[in-house]
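Inspection log for the structure reproduced underneath, given as structure tokens.
Missing here: one protein chain of the complex. Every other protein chain is in place.
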Amino acid sequence: MEENQIIAQIKNIIQNGSDEDKQALASVVEGISKKQNGECKTYLAGITHVSSQFLDDGNFEVIIPIQPLIENPLNMAHGGITATLLDTAMGSMLNLKTPEKTACVTAELKVNYIQPGRGKYLRCIATILHQGKQLCFSEAKVYNDENKLIASGSGTFFVIPL
Amino acid sequence: MEENQIIAQIKNIIQNGSDEDKQALASVVEGISKKQNGECKTYLAGITHVSSQFLDDGNFEVIIPIQPLIENPLNMAHGGITATLLDTAMGSMLNLKTPEKTACVTAELKVNYIQPGRGKYLRCIATILHQGKQLCFSEAKVYNDENKLIASGSGTFFVIPL
Amino acid sequence: MEENQIIAQIKNIIQNGSDEDKQALASVVEGISKKQNGECKTYLAGITHVSSQFLDDGNFEVIIPIQPLIENPLNMAHGGITATLLDTAMGSMLNLKTPEKTACVTAELKVNYIQPGRGKYLRCIATILHQGKQLCFSEAKVYNDENKLIASGSGTFFVIPL
Partner (left out) sequence: MEENQIIAQIKNIIQNGSDEDKQALASVVEGISKKQNGECKTYLAGITHVSSQFLDDGNFEVIIPIQPLIENPLNMAHGGITATLLDTAMGSMLNLKTPEKTACVTAELKVNYIQPGRGKYLRCIATILHQGKQLCFSEAKVYNDENKLIASGSGTFFVIPL
């Protein structure tokens, strides 16, 4: 796509777009900038503005703000985003704990969608069930900003050499 | 965020970004434009450039191009995107077939990740296993452009009144 | 089958069977007697000698002794038995808590097999994640007598009128 065309589309969104369109534009542009500046590893992490940390109890937390960009037609967080959040939380945690020169890839992921993903943000707490040399098992839960249980997930991860 | 700041970030990406950064920017801007113009129902569908159709055999096909925006740090399609593709394919198909004034929401989704999601695009084929008045069951498979099996999924869907 | 034939088989097991054969015979005969006497609801519960109770924290516990009858060719608890234990624990708990004239049936069950099911018994602890009018979500864990985590499971249950 030509630069001119991109710029024309950007102008059109800024001048004629809805508030949601402008919010989505700001969000993705800021997200790509973050990736450009090395503040995050993937564009997906950038544009969804996830943040993560280990908690004092050893669990791993990933937070994703709910914004128009990630909503489904029913105006709640898209189920695929909730799945992405769960996979990211379990997978990132395991990859931070796996021995050097290895990586953990997802072999299988299951998600239970318990309540609609509405609120200011989704917060995922991931736990390791078992960390083996070749197979790892993890589970995680997703809450909204009112601490309501939104989703529950579990996954099997496979350790590969890098 | 101020418009000025967005525009400054856009300029910085266009002038100083890598080819991947520019490709990602073009992709998201075009995607938001598509949503702005009513060409798709969600920003997520817009920026991931999915396309979908019923096939002659009654199955439902959703195609998503593989682009930097949806890749994980290992440069393949992020597992969350594959999950989104599976959920979208099964859920969209069921929602197109559900009676008026009802919707199908995902109660549960499971994904098996079989091969790395590499190639030009991912193609998901979804099938209905059972369409009940309150519960529906579906399964789907994801292939790449070389027809390699990338992932397999299944889901339970719950019919709600609108 | 003729009674004579049953009795001949029983005699043959008692006279010529291995210790395991005799133990299996004793176990199934005692189990069918328990069902005959109304001490359990199903033959399966009888012959597997499960016992269950609510714990003080509101969770539900089901214990199943490990015996030759339920072992796989690798001499550990058969994965299908572990699945049965998880389904029984989650389903029984929900059915004890569901309103009168309704029952909870399993729509979907997922099991992660974490360690070989070896030891004196398997103990399953089930928790309710969400009890809705039509859909319920539960999760459960299976430990052996040394409190090692053997398996983890989750399920979606559907409330039907009786």
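A, B and C label the chains in the order they appear, each numbered from 1.
Going forward, a contact is a pair of C-beta atoms (placed from the backbone, for glycine too) under 8 Å apart; a residue touches a chain by one contact, two chains touch by 3 or more.
This structure is a prediction, so every number in the text was calculated from the model and none was measured.
Asks: Give me the chain C residues in contact with the hidden chain, please.
Replies: Considering the whole complex, chain C reaches the absent chain at 1, 3, 6-7, 9-10, 12-14, 16-18, 21, 24-26, 28-30, 32-33, 35-36, 41-44, 47, 68-74, 78-81, 83-85, 87-88, 91, 103, 105-113.
Asks: Give me the chain B residues in contact with the hidden chain, please.
Replies: Answer for chain B: residues 110, 112, 114-115, 129-130, 137, 139, 149, 152, 154, 156 touch the chain left out.
Asks: In the complete complex, which positions of chain A touch the hidden chain?
Replies: Its contact residues with the unshown chain are 107-108, 110, 134-135, 156, 158.
One rule holds in what follows: only the chains that are shown with their structure count from here on.
Asks: Same residues or different residues: which describes how chain A and chain B meet, taking over half shared numbers as same?
Replies: Homomeric contact, same residues on both sides for the most part.
Asks: Whole-Å distance, chain A centre to chain C centre, using C-alpha means?
Replies: 37
Asks: Of all residues in chain A, which are in touch with two or more distinct other chains?
Replies: 110, 112
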